[in-house]
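The complex appears here minus one protein chain, its other protein chains still in place.
So that you can tell them apart, the chains are marked A, B and C in the order they are listed, and the count of residues begins at 1 in each.
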Amino acid sequence: MATNKSQSMTYSLDIEKIRRDFPILRREISDGKPLVYLDNAATSQTPVQVIADITRFYRDHNANIHRGVHTLSIEATELHESARRKIARFFNAPTSDECIFTSGTTESINLVAHAWGRQHLKKGDRVVITEIEHHSNIVPWQILRDEVGIELKYIPMLSDGTLDMDYASDLITTNTKLVAVTAMSNALGNITEISAVVDLAKKAGALVLLDGAQSAPHLKTDIQQLDIDFFACSAHKMLGPTGIGLLWAKMEHLTTMKPLMGGGDMILTVSMENSTWADIPAKFEAGTPNIAGAIGFGAACDYLTNVGMENIRNHEMQITQYAIDKLQRIERVRIFGPLDSKKRGGVISFNIEGIHPHDVGQVLDSDGIAIRTGHHCAQPIMSALNVPATARASFYLYNTEKEVDKLTEALNTVIEYFG
Amino acid sequence: MATNKSQSMTYSLDIEKIRRDFPILRREISDGKPLVYLDNAATSQTPVQVIADITRFYRDHNANIHRGVHTLSIEATELHESARRKIARFFNAPTSDECIFTSGTTESINLVAHAWGRQHLKKGDRVVITEIEHHSNIVPWQILRDEVGIELKYIPMLSDGTLDMDYASDLITTNTKLVAVTAMSNALGNITEISAVVDLAKKAGALVLLDGAQSAPHLKTDIQQLDIDFFACSAHKMLGPTGIGLLWAKMEHLTTMKPLMGGGDMILTVSMENSTWADIPAKFEAGTPNIAGAIGFGAACDYLTNVGMENIRNHEMQITQYAIDKLQRIERVRIFGPLDSKKRGGVISFNIEGIHPHDVGQVLDSDGIAIRTGHHCAQPIMSALNVPATARASFYLYNTEKEVDKLTEALNTVIEYFG
Amino acid sequence: MSGTLLDELYKEIILDHYRQPRNKGELVNSTCSANGANPLCGDEIQLQVTLVDNVIEQIAFTGAGCSISQAASSMMTEFVQGRPISEALVGVLSFQEMMTSGVPSEVDGFDDIDALMGVAKFPARVKCASLSWKTLEQALDGNSTATTE
Partner (left out) sequence: MSGTLLDELYKEIILDHYRQPRNKGELVNSTCSANGANPLCGDEIQLQVTLVDNVIEQIAFTGAGCSISQAASSMMTEFVQGRPISEALVGVLSFQEMMTSGVPSEVDGFDDIDALMGVAKFPARVKCASLSWKTLEQALDGNSTATTE
């Protein structure tokens, strides 16, 4: 008890209290094993506060937004727009008008590729991404390459998954128009040195897109301080609902971007001959939006702010270091990425020599432990590491060291089982 | 009492029982006026069954889908895919693989314009739409016209809002590649004679896209029987959640369509050089989908099936005819669209001579009555009717004749108030 | 129909301007003009101004719209008529502020106009009340169209 207490003193988080906010953590898997959820890099769990705000919308305020004179419509509009303001504040965006709701990171990046890329990039222009990107930040640029003829170049990764910045400075030439990079790798967990990338890009006159899908949930993000041009993230990885995400972009870029979709709410006037676009952000939000989703996203930002992003980061560093240390003590385990928890988020990719990750994940599941196995939508990393797949455990604010103990115990059983 | 009873006997719906499923209908507006929700063409209300399925997902099964070996991920995948099967069954699609989840009708139509249109349409090809379309089925084609140089032609409406089919048969020439038409007007409520349009299109060798945003919630839809090529609708108008909709398309079209978005889940392999697409429907569903939304959409289909689409249609015809008859008795009221409830859904657009719809809507709201006022995202209709805007009351399965009485009473007060 | 809140919006003086709009009509010798539209609700205004030595000698409007937009147009023209451009532009700003804050303005001559302060409680109607002021700004700026969105 004494050790437990002193241990929890080093955090400023009351994990037990936090866990009570997440009903799914009381679930049992197969025959009565309590759920140990270590798949947070894929999606995070949802606190009652977020679920309640979504439910309350449907029970009390549901209406289509904009242009309604009736009470419900005005309430729904206000809830939707106040969510936008919450999200702008959470990321310290200069104005909430620059915050475009999308269905998630994938749509956000595709929107930039379509609406900004097709407008501003021509044959021979260079777009630089990295070898550690998620497929969502690779495929849209490959499509653009094949259609427009841009040059697509990859900053390579070093053996620990960090970026080869020497190589990068050669790649980011003056014909480079955009550098699109993840703030944190979902496959390995390493944190990008964003300021170094931004410096190189600025010197070359290139814009910077930051894929914040993995960083937004775990690291405090200050868009103005980062000095970037585009920022993308998904609510479902940061305690929010599925189907909603953010594209933030500087107003000067949004002004020159053509809308990707046409329809209701994004126009000012429509005649049979012609249409004129509405103001930003409406111009990029055609059709009835995911109203409940936006409200849930705002509620998730509130929850994270209340807990405190620094507290979350400290907790995750501590638990990640604890996990790395324990995993290293298991003989056949190989950990990918940097071993210093300061250089990574709460994501640990690993393999057990001679046992396929699929089998590892399967046996862990029978103990109630949820990890992800596979290529994590980052096949270029798998090629670079020369492995077909990895097992990945990823943590969040509600995970405990006791859960890490369960993981390592179970891994020992896996090794016994498959020999 | 006796009349009440015999009246409710003519429906096969137990409206009072249905109303208990919709918690928002117990809400009060401003100072204690019970909500009379007559804005169903904008969005429908959400029954507890749908809310509960969404909540249950977040409380018990939340995980990212596909590729997960752990229990939650397998459960979430199964819930997501079983929703797809429910929706396919609801619309009698030949196979659920042809059902693509989108964020709503607007995205569905834009997806066809981008992914099919850009692939198959060239300068001079004709796309025929109608003057009664929602902006979502106008603007995407205007964008395509401006980019590709297609010819965009409109089937005009007659004075009662029905389509001029003689004119249509001249418009749908052999260089017409697509006829995109709404199954029911959201502004006037008239029901399109789809089979006549399909016949003309087939004769010309054109494909048919049906905008089912308004018809799907209210009329039984049998995709196979309609003999169309594309079908679009939104869950939020048919008792489901916001942020989710359907694009159904024939497999032969889906096969030739390029994906609009690149990212996770829509690829089979990604290397730095190239990517290969996954199978359909995954190819069109990049990124983490709106999992809770899809589940809620499936639950809404279940709810509608349980009540019975024929019962809903009968109820709506009855209440609409009742409303038309009562409204006609108010001297200065002008009703737009056909006066026969068989030719229209439960949507009534009207104006009071000399009083602006905005003022009508405002005064009604102070009595708890929610109607919509404005151009209803259908400006070409407003131009054709030569009105700047209309007031619109729209009904659904939970509305009662007593609510219609409240509407007409309140309209009389409006007339007194503004004189 | 419930009183209180609704009566705050439709004050008697507003309905009066709506029923008997001042300065409605066309000018023969205007020196500048602008058209304004609020396409989402269908409000429209055509504004004509006769400027003499930077003073609004005459002003008139035509158009159609809801009671709020009509009454606001009538009140606006009454206020600016005979005032120098500089005072008219103070009116534009003060009106904007009143729509945001819901607090009556201190501006001299805003007496009737202050009755519109209740509109601030009805976000969907703020555009209706603001249209004529925005159009005035455009006319004085030498532009010819204004939209509120």
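The rule is simple: contacts are C-beta pairs under 8 Å (C-beta built on N, C-alpha and C of every residue); 3 or more make two chains touch, one makes a residue touch a chain.
For clarity, every value in this text was computed on a predicted model and none was experimentally measured.
J.: Omitted chain: which shown chains does it touch?
T.: Result: the unshown chain touches A, B.
J.: Going by the contact rule already stated, which one of B:Thr173, B:Thr269, B:Thr305 or B:Asn412 would touch the omitted chain in the full complex?
T.: B:Thr269
J.: Who touches the missing chain here, A:Ser12, A:Ser30 or A:Ser195?
T.: Counting the whole complex, the residue in contact with the absent chain is A:Ser30.
J.: For a quick check of understanding: of B:Arg67, B:Arg313 or B:Lys343, which residue touches the chain that isn't displayed?
T.: B:Arg67
J.: If the hidden chain were put back, which residues of chain A would touch it?
T.: 30-31, 33, 356-359, 362-363, 366-367, 373-375, 379, 382, 387-389, 410, 413, 417-419
J.: Across the whole complex, list the residues on chain B that are touched by the chain not included here.
T.: Output for chain B: 67-69, 73-74, 77-78, 268-269, 278-279, 282.
As a convention for this text, only the chains that are shown with their structure count from here on.
J.: Indicate, using Cα centroids, the chain positioned nearest the centre of all protein chains shown.
T.: B
J.: Would you identify the chain whose Cα-based centre sits farthest away from the centre of chain A?
T.: Farthest chain from chain A, going by C-alpha centroids: C.
J.: Roughly how many whole angstrom separate the Cα centroids of chain B and chain C?
T.: Here the centre of chain C sits 38 Å away from the centre of chain B.
J.: Among all residues of chain C, which ones touch two or more of the remaining chains?
T.: Each of 39-41, 122, 125 in chain C touches at least two other chains.
J.: Note the residues in chain B that touch 2 or more other chains, in rising order.
T.: Residue numbers touching two or more other chains: 30, 358, 362, 373-374, 379.
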